[in-house]
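Shown here: the complex without one of its protein chains, the others still in place.
Our next item is subunit A:
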Amino acid sequence: MSVLGSYLHRHPRLRLAGLLSAPLLWLVVAYLGALAVLLVSAFWTVNGFTGEVVREFSLQNFRTLLSEEVYRAVTLRSLGVAAAVTGICVVIATPMAFFMAKVASSKYRNWLVIAILTPLWASYLVKAYAWRILLANGGPIDTLFGGPGNGPGYGLFATIIVLSYLWLPYMILPIYAGLERLPDSMLEASADLGARAGRTFRAVVLPILIPSVIAGSIFTFSLSLGDYITVQIVGGKTQMIGNLVYANIGAANNLPFAAAIATIPVLIMVIYLVAVRRSGALEEL
C-alpha cells in the first residue's frame, strides 16, 4: 500500500487522473452524452404509419417548429413566464435578503435561512397541489377577493404566481450570499459621505448585487422555462415548451420531435449564459 502511495505521490498526474476519472465519466456519459443523444435524435423523424423512429438525418422537425405559429407562440409565452417569474422573484427576494443579511440579528438570521430552505425539502408536487387548492374556484384566494370567481383562478397568471413561489428561494440565497459579502462599512461609508438609505441602496448596494441577481435569475429563469408540471396543475389550458415536449413523448409518440422542441430552452439558456458570462455572475454560483 505504501509502495502504491509513494508511487502516486511521485506521479501527481496519475493521482489526479485516478481522482477525477469517476466524476468525469459521469459528466461525459450521463450528462453530455444524454444531451448529445437529444441533439442527434432531434434530426430524426417518425414513420407516420408504423410509429417507428427513422434514423436518418432530416431537418423536418425544425422546419415544422419554425413554420407553425403555435410553436412560436408557446416559445414566446414560456419566455414571458420565465421573465415574469424572474422579475417577481428579484423584487421579493432583494428586500428579504437585505433584511436577513443586514438587519436581522445573527440568531434571527439563522432561523430565517432555515425558513427559506425548508420549503425546498417539501415535494414540488405537494406545493403545486397546495396552490391548486388555494386557487380553486371558491377556494381561499377567491374568498379573500370576495367570492367565487373573483380570484385569478387557473391560467397563465396562476402559473406565474406559483412558479415565483416555487423558485423564490433560488433567488433569495444568492442575493443573501452577495449581501453577506458586502461589508457593513460600505453602507456606512455611503452614509458617511452624505447619502440617505435610498441613495445608498441605489448607488452602492444594487450595482454590487447585480452578479448575485443574475446568478439567481439563471435558476429562476431556466427552471421556469422548462417547467411543465405546475402549468398542468394550475395553468388551465396554458401550454409551455415543457408541455409540448411531454405531449410529444407521450400522446403523440414522436420522440424526435420532442427532442427538437427540447433544444429550444437549451438554446435559450446557452444564449443567456453566454450573455451574462461577462458580468461575473457565473462566479456567484
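By definition in this document, contacts are C-beta pairs under 8 Å (C-beta built on N, C-alpha and C of every residue); 3 or more make two chains touch, one makes a residue touch a chain; residues count from 1.
We take it that contacts and distances are computed from a predicted model.
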The complex's invisible chain, by UniProt name, from "Putative spermidine/putrescine transport system ATP-binding protein", "Dihydroxyacetone kinase subunit DhaK", "Heme exporter protein B" or "Electron transfer flavoprotein subunit alpha": "Putative spermidine/putrescine transport system ATP-binding protein"
Chain not shown: contacting residue from A:Leu59, A:Ala189 or A:Ala275: A:Ala189
Contact partner of the left-out chain, one of A:His11, A:Arg72, A:Arg199 or A:Arg277: A:Arg199
Contact set of subunit A toward the excluded chain (per top definition): 183, 185-186, 188-196, 199, 203-204, 207-208
